[in-house]
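With one protein chain withheld, the remaining protein chains of the complex are depicted in position.
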Amino acid sequence: MEDLAYMDRQMSTEQDIKISAKNVQVYYADNHAIKDVNVDIADKTVTAFIGPSGCGKSTFLRCINRMNDTIDVCRVEGAIKIDGEDIYDKRVDPVQLRAKVGMVFQKPNPFPKSIYDNVAYGPRIHGLAKNRAELDDIVEKALRRGAIWDEVKDRLDAPGTGLSGGQQQRLCIARAVATEPQVLLMDEPCSALDPIATAQVEELIDELRQNYSVVIVTHSMQQAARVSQKTAFFHLGNLVEYDDTDKIFTNPEDERTESYISGRIG
Amino acid sequence: MEDLAYMDRQMSTEQDIKISAKNVQVYYADNHAIKDVNVDIADKTVTAFIGPSGCGKSTFLRCINRMNDTIDVCRVEGAIKIDGEDIYDKRVDPVQLRAKVGMVFQKPNPFPKSIYDNVAYGPRIHGLAKNRAELDDIVEKALRRGAIWDEVKDRLDAPGTGLSGGQQQRLCIARAVATEPQVLLMDEPCSALDPIATAQVEELIDELRQNYSVVIVTHSMQQAARVSQKTAFFHLGNLVEYDDTDKIFTNPEDERTESYISGRIG
Amino acid sequence: MPNTILILIVLALGVIGFVLGRQRAMASAGGNSRNLHSLPSYYGYNVACATTLPAMGLLILWLLVQPLIINSSVSGLVSDQASEEGASLDLIMSDVRRVADGLDTAVETGVLTEEEVEALDAEQDDIRDLLAGVGFALGSDVTPSTLEAAKSYRAMNEVGDTWKSVFVIATALTGLLVSWRMTNKDFRARNVVEQGVLAILIFAASIAILTTLGIVLSLIFNTMEFFRLYPASEFFFGLSWNPSFSGRGGGSELGILPLLWGTLYISLIALIVAVPIGLFAAIYLSEYASKPVRSVAKPLLEVLAGIPTIVYGLFALLTVGPLLVEVFGQKGFLGVDWMSGGTAVMTAGLVMGIMLIPFVSSLSDDIINAVPQSMRDGSLGLGATHSETVRQVILPAALPGIVGAILLAASRAIGETMIVVLGAGAAARLSMNPFEAMTTVTAKIVSQLTGDSDFSSPEALVAFALGITLFVITLGLNIFALYIVRKYREQYE
Amino acid sequence: MTDTTVTPVSAKPAKSILEIDARTKKRNAAEKRFKAYGIAAICVGLFFLVALLWAIIQNGTPAFTQTYVTLDVELLEEKLDKTGERDIEAIKKVSTFGYKPLIQNALVDATEGMETEIEDKNLAKLLSDSAAAQIRDYVIANPDQIGETVEFTVLASSRVDGYLKGRVTREDLARDKNLSPDHLDLIDQMVEDGSVERIFNWAFITGADASEKRPESAGIGVSMIGSFFMMLVVLILALPIGVAASIYLEEFAPQNRFTDLIEVNISNLAAVPSIVFGILGLAVFIQFAHLPQSAPIVGGLTLTLMTLPTIVISTRASLKAVPPSIRDAALGVGASKMQTVFHHVLPLAMPGILTGTIIGLAQALGETAPLLLIGMVGFIASNYPEGVASGFLDPNSAMPAQIYEWAKRADPAYYERAWGGIIVLLVFLLTMNIIAIILRRRFERRW
Partner (left out) sequence: RDNVQVAGSSTVLPYASIVAEAFGENFDFPTPVVESGGSSAGLKRFCEGVGENTIDIANASRAIREKEIVACAEAGVTDIIEVRIGYDGIVFASQIDGPEYTAFTQSDLFNALAPKVMVDGELVDNPHTKWSDFNADLPDAEILAFIPGTKHGTREVFEENVIAVGCEETGAHDAMIAGGMSEDEAEDACLAVIGDGRSVDIDGDYTETLARIDANSNGIGVFGLAFYENNTDKLKVATMAGVEPSTESISTGEYPVSRPLFFYIKAAHIGVIPGLKEFAEFFVADEIAGPDGPLAEYGLVSDPALADTQMMISDEQTMTN
């Protein structure tokens, strides 16, 4: 049984393409932030985006669930497909897309509401709970997965904005997983977390991978190596290299990748 | 000459106490966030605050330049002295205090102004520049120290809010150093930075240490070990242990410290 | 069927539709709302909207079109009479309608039965008297052709009303059925409902356009009439405003420039008073004041906006004016002799400024309060004083809202009448001296419109021309303001 | 420390934070000034508020008491019902003029034994003209009382009332043909024997308008109902429409010419003089839509159009002030734009929306000019509406119009009533706003 499950996972990792980007260009007004990126992201895999600050990781991530739509000056060209469907197609409802493709933002942005309401919001609008008890369950489960339950279980009614930086970050993770997206985009989800919390979030990511596809932006090579199966290296808006994580970290093809990993360019 | 300077530095590191906190208690309404913390922070040293998320690092840091004054529900008890002077004294002008004790916040918060104006803001209000050319110099120097000059030198007029997360963080560092504070409090200054940028910021911290006192909150043990001379470990609002960094990382006295460093509690 | 009952029926169908739609959606999802595309209530709303909205639309359309059709067919019946008497067809038609309405009322109140109505004869029965009895005014006696027309008008209306009810209810039912059948778990109910909501939002926004259109239409004809009687060039470029009574043969000078100048001057002074006071009050309230102070002072200042303007007018006339004369008048405190009478641009401007304080203060306070705390922290952390933070970080971030508040205050200043009439005097004058009496366009619109000159004379019609000119000018100013705000907008975060 | 110290590299010498350096002093002075400006601004605002309120209260409080005279009137049968058949139609034929002699007789009786030189026929000047109507109404309601002597408490005339309030003096009356100083002497005596007294004037708060000749019986109650129904219309229409329009413009409208057009249009409508809205209301609601004249619903609709821009402008300003990160957060969990706006942005913008509503309603409540053209200014002494529908549709005035009318009337007693009316208006305004103010405080938060 276990072997089969394992095999299955292996196969899917190698075959099913969840997200596929073709010739993606992103401009912020005149600033060409993403230059002709092509990438196929597999299902049930964790993909790490690495690269120096300002290279376009967040930008590209936001393209995947069309969060860039909200930035006036931002223009996206090229095609991004999820499950073979072009998400920039006219017929696509970005709302449905975003329900399917969840996101944790780089800067934690809890709603100015109670902790409970922060997490319950997604399940509520997606009708994931039939009644209050079920909702309570969902919220508790999400907070547990976000590794913050113990800290907040006594103050679920306190405002989410009164949490510490790291707590806010975990709250946002909990909020994102509460809606059970099929793809989870996480923009530096552990930047404000201590090692233990980081480990818990990484565990969560690994758990999510069983069923979903996770894309994570990180500045920590160790983290990328630990959690991801595939790694994409961005540099100055270009996707320089995209390959198995092992390969990238042991035997990169492009010399810029190598320099970055070994800490020579930034 | 050099030797003497070195001696002097050594001495001051060991003797001059820059910041001294006695029995500090902080409450957020009913929440007792900092419990009876006593700590002496030496001049011309880098002190690292470590501890699990939500343990009160940021809270304590904000006490040192009285940024907690801005939070209605926050109440500070005990005494904090800088250069032997109680900063909670009636006669103290928090404005002057904050000019002397700079701060980089956990969440980067650039002003909705141009990059140039973001950095020039401090020097302008403190009258550090006589004319535009001098101000230009100060801005450039600060941006260079913040390791962001190359990325923004062509778009100094672009809004600071249009930068990437890591760029915003470095902009905030540049903004803080531009006013040349004697004490610099940095709340996770490298959380959104790639390794190279991190190294550059660490270099900056080391450079600042020559003359000033730096307190840095970090979740990275490696970083704490790399940059700091002293380390304080917080846990659930208590200052558990405070000692030379070497000591903390090799031979902690408290078992909670050990557990944390070795990754067992969070 | 009366329209109110019809509307109630449609609404009831809507409620039923909501329940049915929701049920069907849940059933199609096997009772598990997670299998649905949208929340179950959206399916309900969808059906409810599909039931009510087209039906209501049809009803409104019907109510607009039916009279048109009936009118045109009935007017055929009376067109002969119109040409005979040389009276206008319109007038006769309105007579016909009144007779028909009167007959309706007569039947309703039981004065007549339907049969009696059928049997009415214009020659024999005194219909005018009859209808007067039920409260209907007729301009003249009813001619046979009018009565015939009225009868057929009634008949057609009855038929129309019946069909209206049938069609409206049928539409509602169809909508219910179709949308109910469309309901299944993959149906994008939320999107459809949100489209509907968006349509409502758009409609709400276009009320502004309709209002503008209405204003222009209700002013334009009289304005054109005015320009037929009075040369446009003198109106726009004439330097003096001096209406007289046309009953004695003209001689009015109706130049708008002195009025415009007065408007600008008074508004300017009002803003010079209101903007700094309002802005500083807002800053103090949102940044410095303690919670209790703020929660008391803000509503108190808002009372200033609620005091009727006539009180301000009297305040200007009785208190502020004499006070100013005492300072700036001939025997005044300063001995400068700039001011001879209590009514002056300055008086009205000052008092108007006081009235406008809450327009600036309250709204700006809300906007300043909405600037995120992290902005303040950033600035304070650099060692800025609170005032530096406010001036250099918070105000720029809150600028668009503050400009909005100031524009609102300016608009109010331009539209104000009572304070001007009582505080600034009625004299139209082109002068730089703020201590002289002047008047504004708005004040003159009111006075010319409510005056004693005959309503088809240029002296009365000029009110409309003034209105439309002011409208165009403020439009220009607003376009300019929009441009400025766009240019300087700063977005935080 | 050693003598061979290195020159400090620091740009600024270390300074004590306990003593404030010159620059900081200067900056603190600026800070103090700035704060002082703020306080001064508030004080200026409050000062004027107090000055205005003081004037209002001082001038207006007398309106809340009124002088009444208690009289025993003999309801003479030969005057009121000559036939003696108690036929109501016949009794009604006797107009108020027919009651004058009865009143005169009653007064003569009442002043029996008092020193006065006033001719009998001038005695009635002590009383309000409304006395005759009051007695007539009583008789029509109780025809069986004819022939009896009944005690009535009737209004004294406005001059008498003014005398007891200190507004009218003997010198003033020297040239006044309505009353003479002799009357005042008589009044003094009547006050002494208790038949004249000043009591709280409920009729002012609940009553209807009266003609120029009897200010003593004018009340603001009915026009308050008119204002109430008008405000109901304004609130029900202007708030939702204004908020909806703002949401569309701020959150959904594409950036194009049409949006700009709407935007500019709305701000421009704010600058349209209110009387022009009256012209519009007359044309659209009365002439085109055939709504009744002088009806609060028409007033309400007209004022709605006038209030809309205020609400839209303030709502948009506060929608703009909501940080984008909140929108991102909601969109990021799969909320639709509509949900984002209604669940997150709108609650955060609520304080500004409520402020706009408060100011807009205050403006609408105090506005007279547009009512002038749709027939709500003038003498509209209607009765209380019989129901909700007639409240909207029956002719009525509104408080500001009533006040405006009173302020214009010749009798100085009306001046006092105008100010009294303003007090009622302000109380009405505050009651109306209190919910909004409380709500606004609840929605206020920083993030």
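A, B, C and D label the chains in the order they appear, each numbered from 1.
Convention: a contact is a pair of C-beta atoms (placed from the backbone, for glycine too) under 8 Å apart; a residue touches a chain by one contact, two chains touch by 3 or more.
Just so it is clear, the structure is predicted and the values come from calculations on it, not from any experiment.
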Neighbouring displayed chains - absent chain, whole complex: C, D
Contact with the hidden chain (one of C:Gly76, C:Pro144 or C:Pro322): C:Pro322
Options D:Thr96, D:Asn122 or D:Thr206, residue touching the unrepresented chain: D:Thr96
Positions on subunit D where the hidden chain makes contact: 92, 95-97, 129, 133, 136, 168-169, 171-178, 210-214, 286-287, 290-294, 372-373, 375-383, 395, 405, 407-412, 415
Interface with the undisplayed chain - residues on subunit C: 91, 94, 98, 128-129, 131-132, 135-140, 242-245, 247-249, 251, 314, 317-318, 321-322, 340-343, 421-422, 425-427, 429, 437, 439, 443, 447-457, 459-460
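Keep this in mind: only the chains that are shown with their structure count from here on.
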Central chain (by mean CA position): C
Distance between the centres, which are taken as Cα means, of subunit C and subunit A, whole angstrom: 50
CA centroid of subunit C to CA centroid of subunit D, Å: 21
Interchain centroid distance [CA atoms averaged], subunit B/subunit D, Å: 59
Sites on subunit A at which at least two other chains make contact: 95-96, 107, 125-126
For subunit C, residues that touch 2 or more chains besides their own: 190-191, 372-373, 385, 388, 491-493
Graph class of chain-chain contacts, one of line, ring, star, complete, other: complete
Footprint of subunit A on subunit C - complex, ascending: 33-34, 36-40, 188, 190-191
Sites on subunit A touched by subunit C in the complex: 93, 95-96, 125-128, 130
Subunit B-touching residues of subunit C, taken from the complex the two chains share: 372-385, 388, 392-393, 396-397, 490-493
